[in-house]
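Pasting a structure below so you can have a look.
Omission of a single protein chain aside, the complex is shown with its protein chains in their original locations.
For subunit A:
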Amino acid sequence: MYKQQVIRRILLSFFIGLLFPLGLLAQNTLEVTAKADSSSIRIGEQVKLHLKATVPAAVFNKPEFRLLLPIVPDSLDHFEVVTRSRVDTLTQQDMKVLQQTLTVTSFDSGHWEFPPQKFEVYGATGANSVDTLFSQPLGIDVNTVAVDTTKAFKPIKTVRAVPWNIWDYWLYIAIGAAVVLIALGLWLYFRKRPEKKPAEKLPLVTPYDLARQQLKSLKEEQLWQQGDIKQYYTRLTDILRTYFEHQFGIAALEQTSEELLKNIKPVTKLNQQRDKLRSLLAIADLAKFAKLQPTADEHEDCMTKAEEILEWTRPKEEPVAQTPGAPDEKPQTGA
């Protein structure tokens, strides 16, 4: 028994003695490692894996030197690579360190070994030398979540509110601010704009007053005295029709004499004066359409009748505004 132990120690010392020079080489020349942040994770949990190669600066600076870090596939046995960092090069005293970090996870529970990773070194020991170094394997325990079966099932969690962040609403805030600014700008513009001068108010003229004025001006023009009888009666009837139109809201200008006599009746007191209006319109029609030449007395009589009709139908108080620039008389057409 003792003898066997002695032989075992001798053999162990022999093998350690054989490995010792290589370790020295590694320390003085080139070293590769693979380290995990944790050797135990929960299922699906991620762990960082650091692949590192330490190279003496003298070797690193050789023109022919090249180091290829391990090419780890996306999926290994029981492990998935989630992300890869870029290769980082650091200077530590007279050494150069090349390192890369992998984020790995596992969805299989158990004890799994992350396999040794191959680093290829070109031109480290000679111009065309090729060396291959392997990192140590890494054992990682992947644990399932402990379930307390003695407790009841918990309900599914409700939807969680996203934490409020002002930058999520920047567009709406910008639009709102723009609207407020535009409104403010418009308000300032219109406030500072010179106010329009109020339209000059003309004195209010009632249809009655207007008709009286027009009759007066017709008299002053002395149309029939100058032989323009047709124009005299055209103007006379137009003044009356315009008056009826404004005063009683009937389309008198578009009605014939008969229609006017019929339609004026319900809206005025003209019942008693209707014969006067009828005779006036009849004479006017004859003068306008049959070249009748009424006597001077008839001309005067028609004017008097028109004035009487105005008086009879004179309104109490219903002024209408005379718009600026509007003609005070209906434009005349024809002869």
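Some points to look at:
The definition used in the following text is that contacts are C-beta pairs under 8 Å (C-beta built on N, C-alpha and C of every residue); 3 or more make two chains touch, one makes a residue touch a chain; residues count from 1.
Heads up, the rule we're going with is that contacts and distances are computed from a predicted model.
Its record in UniProt calls the unshown chain "MoxR-like ATPase", which is the match among "Acyl-CoA dehydrogenase family protein", "TusE/DsrC/DsvC family sulfur relay protein", "MoxR-like ATPase" or "Aldehyde oxidase".
Set against the missing chain, the residues A:E258, A:D275 or A:E300 yield one that touches it, A:E258. Looking at A:D141, A:D285 or A:E308, the residue that reaches the missing chain in the full complex is A:D285. Only one residue in the set A:S40, A:N61, A:S129 or A:Q293 touches the chain that does not appear here, and it is A:Q293.
Residue positions on subunit A in contact with the hidden chain: 234, 251, 253-259, 285-286, 288-293, 333-335, in rising order.
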